[in-house]
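These notes are about the structure you will find just below.
Of the protein chains in this complex, one is absent; all others appear in place.
Going in written order, the chains are labelled A and B, and every chain counts its residues from 1.
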Amino acid sequence: MRVIGKGVNREDGYEKVTGRALFADDHSFPGMLYARVKRSIYPHARILEIDTSRAKALPGVLAVATARDIPGMNVVHVVIDDQPLLADKTVMYVGEPLAVVAAETPEIAEQACDLIDVKYSKLPAVLDILKARGKSSPKIYKDNNVFAHHKIRKGNIEEGFKKADIVLEQIYRTPYQEHAYLEPQGMVAVPRYGSTMEIYGTMQCPFYVQQAVADITGLDLSRVRVVQTYTGGAFGGKEDVPSLVAGQAALLAYHTQRPVKLIYSREEDIISMSKRHPAWIKYRSGVTKDGKLTAVEIEFLFDSGAYSTLSSVVLWRGIVHSVGPYNVPHVKVDAYAVATNKVPCGAFRGFGSPQVIFAAETQMNELAAKLDMDPAQFRSINLLQEGDLTATSQLLDHSVGIGDTLKAALGSSNWRDKRKGSGGTDGSVRKGIGLSTVFYGVGLGAGGKQMARAGAYVQLLRDGSAQFAVGTTEMGQGMRTVLSQIVAEQLGIPYKKVYMIETDTSRVPDSGPTVASRATVMSGNALIKACAPLREILLKRAGIILGQDPQFLIFQDEMIHLEEHPEIAVPLMKVIEDCHHHRENMSHEGWFISPETSWDPETGQGKAYFIYSWATNIAEVEVDIETGQVKVLKITAAHDMGKAINPLLVEGQIEGGALQGMGYGLMEEVLVDEGRIINPNFSTYIIPTVIDAPEFQPIIVEKPFRDGPYGAKGFGELPLMGVAPAVTAAISHALGITLHEIPATPERILEAIQAAKKANLNG
Amino acid sequence: MITINFTVNGQKKELEVKGTATLLEILRDELYLTGTKEGCGKGECGACTVIMDGKAVNSCLILATQADGSEITTIEDLEHDGALHPLQEAFIEAGAVQCGFCIPGFIMSAKAFLDKNHYPTREEIKMAIAGNLCRCTGYRKIIDAIQLAARKMYGEKP
Partner (left out) sequence: MFDIKIYKPKTLDDALEIKANLLNDIAVLAGGTDLTIRLKEKTIIPKGILDISGLEDLKFVLEDNAILNIGPLCTHNELSDRHTDWGALIDSYAPELGEGCRVLGSPQIRNIATIGGNIVNSSPVGDTIPPLFVLGARLKVQSLKGERYVDIADFATAPGKNVLKPTELLTGIVFEKHRKKDRGFFNKIGQRRALFIAKSSVAFKGSWNGDIFSGVKIALGAVAPTVIFAPETAAFLNDNKLTRDTLDQACNIIRTEGRPINDLRSTVQYRRVVLGALLKKGLLPFLGKK
């Protein structure tokens, strides 16, 4: 292959290194106004009055809108329609939008927000997920504060534990994680042609935004056009919540009939936008003395916040991944998404899986210790293989690369030697090494089946260049580049001659969201389908020119030639010109529907996802026992993504995801006091700097997926998912302690050392 | 309002701005140099880094009065006559770019640094970009890119 599998330069590299790439805030339109949002200061309160008269009277203010000024529906649709665009009767969390203002300058808009008087009557708030389901708790969602309950029932759980020689039960806790994309949320709404609305902004899912804007303005979907701008990071944080931002801007544009720009400040963004769900997890595993898992029983709660948003689907991915990539005959899982008066949680790289993976992998490491077995060996005994059934009884018939990733990572990291050489007596510093093995269900799965399709459009122009459009988005992950490579390979033209039109809802049909690591598989396949008729036309024309049967012709080096006789050839460029000359249709569409999935909600059994990607992470750390500080020395991460269409980008995904996972495991934590986020900026919400970053050893394993483009599976989320438990396992190995809560801050590590000392004294 | 005179990317400018206007606001809103980004507004992320009188600074923390009389270089001044600066080339070639929002800031920090240190070690590079946050790359390829750029510009250490 010419382009597939090559680490070609990013398609959008030039625009990004020159500062020419226009992100949301870099767009301006004539007559543009600036918007600001008035937000709730209480976690739960009845709204008695919103007085906007003083704000409206301020010179330079063009519009002030509350829930009553919404022409369409006051709903931001995600799964269950419980979330309003602007709070009407009650506020449900600190930071919930109440009113929006458009003014000539951002300063005036901000001043006007300060002039809006809101009278509240405070209500008791639900803040603790462990109490929220109790009888005495105030009710904020139905009669039990539960948005969703999912379960798995496989085999017979009592039977499974009877067969176990060792049973381990632990409680685990994981924190909020903030996406900390560098570009904050932002949208510009532009009313056009008297009755339409265009939206430009930073987002993952233009079709969600289109729906939200149509719902709010009352316009038909056909009159709402959404164009994605360069998007400065997303990680799930620009999946559903940009609908809020766009709805707010569009509402004001609707009323003023002028373009309205709304850019969130970092504080506003952290306070009001989605996060990774904090979790409480009770995990019980049974294992025989020779190391076979017999049963796993899990109960877990996700702190969903005030509205259901994506919680139900996040929870669903959580249960499917909760057992890990292991062969377990008896499984019982019950999971609940619990309503609280806090910021709504949603999508974040891994989507409900990193929480349960932290528990599952820590459980595996501690079971190995109880068995006095190397954790890698313990895994090899239990890892899923081709022909095995997952916890949802899905038969894995091909592309199961977990064993290969384990082998590659163990070898590359010199695991065996380093595992023996833990501890150390060099002053206060101790060394350790730990691992995790994880899997990831690619695409929306049975939980999001209706949206599992994608469209594409390809046009081959007379100068030999091609442009294409898809419904999925580039947010930094490299989709533009990978899809351009696929089109170049398909059409036989140079990679540099391919251009992707910015994602725009008017170019292709609704292709679902850009989430779940699905863009390469879904849009890649749709593009291959769109290229097929073009290839056929090119071969047909080349056949006529060469006087040969097209079925014996192939594309190579910008030529089309007879497969057996390369000297019988015609330049591709000449064929393209000929096609245009003969009025061939050189633009085509492709439509791809994902392979089938299935699910029984009563038993939690079925083909949850059409394919899985696999990974092994090995972390090496140094811990200072006097300060509790951890230095991660190296992360070795071996990933099976079917086919690395661009290995350079794959490495970038592995490294960046691993550092996010390390941050999750060690330092990142959104702190909430009485429902209020108290660290809403980058000086208090701490993400890793370059000094904190370890050495990375990314390893690519390719077990082709038969329905993937060139064998590729999606994997963008996988690099983050298992890193936290690998790091905490390494810390545990270094210190001989156990950690059941992340982030493993120095404070928690010193506490764990103290606790271990006490236990030793007592024991 | 105050009047400031300064040089931006080699061009002399005289502007009348609010007393509380920041250099970032002046560059983006008055001069339309939108390559410099605002990620936090508090000097914590480095996306707004520009070079002022030879030094990397957070333009979001510089008030107009401080920029008065200074010489400013932004990302827009690095590409000349269609030729990319070696740092820009290196960021593309090393795969150091993902979402790209932080990249102008990283390149400006790196430029101020390489202008003074032609043969840096990886540790020195890390110290020079410790005030720039990236959430996509894990930083390794950014360090690679700066090292590659140093070699493109100054060759191996004599």
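Points worth noting:
Definition applied: contacts are C-beta pairs under 8 Å (C-beta built on N, C-alpha and C of every residue); 3 or more make two chains touch, one makes a residue touch a chain.
In this text, all values refer to a predicted model and were calculated from it rather than measured experimentally.
For the chain that is not shown, the touched chains among those present are A, B, taking the whole complex. Touching the missing chain, out of B:Val8, B:Leu27, B:Leu63 or B:Ala150, is residue B:Leu63.
Among A:Glu107, A:Asp165 or A:Glu558, only A:Glu107 touches the chain that is left out of the view. Of B:Gly46, B:Pro86 or B:Gly138, it is B:Gly46 that touches the chain left out of the display. The chain not shown here is touched by just one of B:Leu31, B:Leu84 or B:Ala130, and that residue is B:Ala130.
From the options B:Asn5, B:Thr20 or B:Thr121, the residue with contact to the unseen chain in the full assembly is B:Thr20. In the full complex, chain B touches the hidden chain at residues 1-2, 18-22, 41-44, 46, 49, 55-58, 60-66, 68-69, 109, 113, 127-132. Interface with the hidden chain, as seen from chain A, comprises residues 107, 427-428, 624, 626-629, 631, 667, 671, 678-679, 683-684, 686, 688-692, 745-747, 750-751.
Quick note on the criterion: only the chains that are shown with their structure count from here on.
In the complex of the two chains, the chain B residues touching chain A come out as 28, 33-42, 44-45, 47, 74-76, 78-79, 84, 87-88, 91-93, 95, 97-104, 107, 126-127, 129-130, 132-143.
Considering their complex, residues 7, 9-10, 12-23, 25-26, 179-184, 230-235, 265-266, 475-478, 648-649, 651-652, 655-660, 681-683, 687, 689-691, 693, 695-696 of chain A touch chain B.
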